[in-house]
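For reference, the structure is listed below as structure tokens.
A single protein chain has been omitted from the complex, and every remaining protein chain is retained in its original position.
Chains here go by letter, A, B and C, matching the order in which they are written, and residues are numbered from 1 within each.
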Amino acid sequence: MSFLRKHITVLAGLLAYIVLYAIAAARYDGFLSLPVFVNFLSNNAVLGIVAVGMTFVILSGGIDLSVGAVMSFSSVLIGFLIMDYQWNVFAAIGASLVCGTALGAVMGAIIHKTGIKPFIVTLAGMFFVRGLAFIIHLESIAISDPKHTAIAILRLGPLPVTALLFLTFVAVAWYVAVFTPFGRNVYALGGGEEASVLMGLPVQHTRIAVYAVSGFCASFAGAALTFYLSSGSHLEGVGMELDAIATVVIGGTLLAGGVGSVFGTLIGVLMLGLILTSITTYEGMMSSGLTRVAIGALLLAFVMLQKLLTRRIAGAGRAT
Amino acid sequence: MRPKNFWPLVALAALLVFNLLFTTGFARIEFRDGRLFGTLVDIFQNGAPVMLLAVGMTLVIALGGIDLSVGSVMALSGAVAALLMTEHGLSVPMGVLAALGVALLVGAINGALVSYASIQPIIVTLVTLVMGRGLAQTLTQDQKVRFEIPAFEFIGNGTVLGLPFPVLLVAAVALGVSLLLRKTATGLYIEAMGGNPQAARLCGLRVHVIRLMAYMACALCAGSAGLIAAADIKEADVANAGLYLELDAILAVVLGGTSLSGGRANLVGSLIGATFIQTLTIMLQMRGVITEHTLIIKAIVALSVCFMQTPSFERMVRRFRPAEGT
Amino acid sequence: MSTEPLLVAQGVEKRFPGVHALAGVNFEVRAGEVHTLMGQNGAGKSTLIKILTGVYARDGGTITFEGRDFRPTSPGEAQRQGISTTYQELSLIPTLTVAENLCLGRAPRRWYGIDWRAMRRKAEEVLATFDLRIDVTQPLGTLSAAVQQLVAIARAVQTEARVIIMDEPTSSLDAHETELLLGIITRLKARGLGIVFVTHFLDQVYRVSDRITVLRNGTFVGTYEAAQLSRLELVSQMLGKVPEEVEPALREHSSTSRPAVVSAQGLERRGFQAFDLTIHEGEVVGFAGLLGSGRTEAARLLFGADHARSGTVNGSVPKSPRHAIAQGMAFLPEDRKAEGIFPDLSVRENIAIVVQRKLGFTLSRAQQDALAQEFVTKLGIKTPSIEQPIRLLSGGNQQKVILARWLAYQPRLLILDEPTRGIDVGAKGEIERLIQQLSQKGLAVLFISAALEEVLRLSHRIAVFRDRKKIQELTQTTLPEVMQVIAGEETHAP
Partner (left out) sequence: KQQPAESAQQPSGGTTPPAAKKLSVGFSQVGAESAWRTAETKSIRSEGEKRGVDLKFADAQGKQASQIQALTSFIAQKVDVIVLAPVVETGWEVVLTQAKEAKIPVILVDRGIKVSDESLYTTLIASDFVEEGRMAAEWLAKKTNGKANIYELQGSTGAAPAIDRKKGFEEVLQKYPDMKILKSQSADFTRAKGKEVMEAFIKSDREQIQAVYAHNDDMALGAIQALDEAGMNPGKDVTLISIDGVKGAFEAMVAGKLSATVECNPLLGPLVFDTINKVRAGESVPKFIQSKDQLFEQANAAQVISTREY
């Protein structure tokens, strides 16, 4: 099968993104510049890292509603350990990664062992983790630690550290999804759970690992958030799960599982960022209500455009 | 085999018994100013919006879909009704009809996009979630719309024969929908579609139309819930009405035993689920549990109730109580 | 020939709610033998296989593999121990490519991970042994049921297994592919593998089997040397009674003077050449052709299940299955799991749904019960109750339920795409008799089956398809003649 046919949704998404970016660039001055684009990457890095983890979960046919809560929890934990207990930055991040991964793995194990639907387990997980975060520290915590600040202002060329982390995550996730047996098992699990069992694939390990990966990504996103905001924040994660799911799905990954790609998610993240930024900040004087209407409309327009392009390319591909 | 809804009922009963015994004031019911008054009434009255949402959501979920937009539809219908009645002087019945009409329209958009444009339901309804509340905010110019219209307030606060009107409304809607599901072919069609849409098409079902109707019914329920919510506090609060209630509704449906993958509708279960959630909420409020703990308790309780309905739990029960009589 | 037994099961027990699926079943496979499992639908064959391979846990009995106690907890474990299986219901991943389905869990690796190119080459090689030259990078789900079945078999065969179990591998294969498979089985046997084979086709049983074990209603009837068991004996062991003779004769060519029920003109879609077809009242028309020749496609076009680019059926463009049904057509699809059953609905609901649609909102519960009960009895559907979810029925019984669904509707034209797939000999006879009866009463039937004899036996007229094109219609023909037409100029070795 041709490259074109195989990656059709991603390509269509990319094309749709370019079209919308071009429209925005024509409309707003200075939109078409490297710093603005880099801003997209770094401003959406936290969401992006969460979405990368979510991609695996959705590919496996599941869903993870706890990511936003785990992300905030981990940022609060990092802030708490650094500020209240004078932990070393790396130790604090390490601890939060362990916690996030463990939380994910526990949820995965519950899902697998009891057969309760992921939606419910992770919804309960969301409540639980949010409660836990409030118990650790009721308020958001400002982090001022020389080492932490040093990392926060790191740059590689034009790329700030959060953007760098995001791109690294995408690259690694792509590799894992395409070239490792674990990645392929995730696709298989999403394509057919019963069949995966009958084919003798390690379904249990895969499922637990998928949620652990998602927990890991979410807690890493929490760490990225502390670099981005220099604080551990309760608020940022609220509603993030829906954003993450949206980016994954508009990136062409099927919610039913089995079909999709990490690059699709990258495009989804950039797309959502483009829509939000252009509407809320470049479009200027608008009411909150109209802002929402416009965001929704653009999102829908993108999805429709992507659908249309997919059909067009598919049609053209078959004819040749 | 245990009777349907056995475990959700057990869980609800356990919660109620606990509260009747240990939560002060929970058991008290009085008759005052021509209405029943007490926590048990509050559970149903305050839970009415979520129950309505759960009824509609059951249909959509049984169909293999999901509707995240219900909370926004609540805000929208409340705002439309309040605006039309206050600023445009429409009569209460007309305002209510118009609000429900707008809700139906949103449902139709959801259904049409899911069905005819075959976009994934979660995306479609996420878009209407964002846009619906946005539209409501735009219509009201980001303001709360206050009103003093006794006939409208009746929807949220009125009583008939001592019983709160919202409770009666929920009962009527639930009865209607359950008759529709049980006594007509609708239930069969919806469940068939949820189980295997391909086969449903080959059996000659109007798959698109059925889907459209289900989303419209769900939005209609949400619209009614929105009216109750607004009437109850005498204002349309576009920013907060129905916020995050879609999650409560889905939780209620799942607690009641309907599978999120579609194929089966369990309306009674969903109502039990909604009652359970509301009872838990009120209990935590009455006992003065702090929010941090509330979240954790909710998580654990919800998981446990779901666990009670899984085969693994059934197996555990059987192990503890080795087969009698065989 | 007989050597040490590889896999031995003794007194195996399995209960499901309401069903005693296996009651003390004994079974053994030796190295270098083909051991066939026979039994009616719901006799417990698939259940036994699932217990042998760790899908279900057994409730009782012992199993040893190569002399050691064997209690696999998952199919994966059974595979690692050396038991490779194709299950009755297709158990592959439709969203992954053909190549991946073949290699999943054992993909060729290099230092950087999975070597996709090597995987593709390997897949092409393996499929070549089945005469299958397809693009292995397309998603499996886009291919026909037969190709998917072949991929599943290829997957099972290419492993380093000592026992290979195949649950009705030939049910959706054509003569040619079946030949290839039987050849492969013979070769594997010669390599000293133990092979467990399940089929409802007696010819195949006798072609390859060394021994036959018969199950009836979950009980063990006996194990026999194939050479010493006559067909009649075998069938009567399975049924528990001497079977009635199935009418063997070719059918008389009916007169086409009766009114046409369906007439299609110039039906066409991309890559499928336009064809005409008329079916009259009381007539049985058979479709013959090789795998992928387009029989299913033609039937789907007729029924409106796929969108036709041009052409008419009964004077109007076929729009949807709905319209076809309104015109009195019924369609039993070939892929039962994907397009036939509503898995969570009960047997009753699965049967009632089409009738219900015809009657709108009016069918009462009592009527549904009566309807379901009638067909459960008439078709001998084995189920603990009509309220059992259909997914818990055995494969053959599911097929009967779907057939019942359409019969209950009393259509004027019944399109049957592989209706006897996975149905036991007894029931097959019943269904054939039923088709004959109904067609005598005026029902028009379009019959598609991989078993050519069956097509010939039932049909008044046969339409032959090749390369997604209808080539010829035959009346009063013989098996060799049909085979020649199917194969085209170069005659196929039968």
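As a convention for this text, a residue touches a chain if its C-beta (ideal position, glycine included) is under 8 Å from a C-beta of that chain, and two chains touch if they have at least 3 such contacts.
Everything quoted here is computed from the prediction, not taken from an experiment.
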Which displayed chains the hidden chain touches across the whole complex: A, B
Residue of A:28, A:87 or A:182 touching the missing chain in the full complex: A:28
Touch with the omitted chain, as defined above, among A:56, A:119 or A:228: A:228
Touch criterion as defined above, residue of B:229, B:247 or B:274 at the omitted chain: B:229
Identified contact with the non-displayed chain, of B:72, B:120 or B:137: B:137
Chain not shown, touching residues in subunit A: 26-30, 35-36, 39, 43, 46-47, 134, 138-144, 149, 152-153, 228-236, 238-239, 273, 276-277, 280-282, 284-289, 291-292
Interface with the undisplayed chain - residues on subunit B: 23-26, 28, 32-33, 37-39, 42, 46, 137, 142-144, 146, 157, 229, 232-235, 237, 239-241, 282, 285-288, 290-292
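By definition in this document, only the chains that are shown with their structure count from here on.
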Centre-to-centre distance between subunit C and subunit B (centres being mean Cα positions), rounded to whole Å: 44
Subunit A-subunit B separation of Cα centroids, rounded to whole Å: 30
In the complex with subunit C, residue positions of subunit A that touch it: 1, 6, 175, 178-181, 184-185, 187-188, 190-192, 194-202, 258-259, 318
For the subunit B and subunit C complex, residues of the former touching the latter: 1, 184-186, 188-189, 191-192, 195-196, 198-206, 263-264
Partner subunit B, residues of subunit A touching it in the complex: 110, 113-117, 119-121, 123-128, 130-132, 134-135, 138, 242, 245-246, 249-250, 254-255, 287-297, 299-300, 303-304, 307
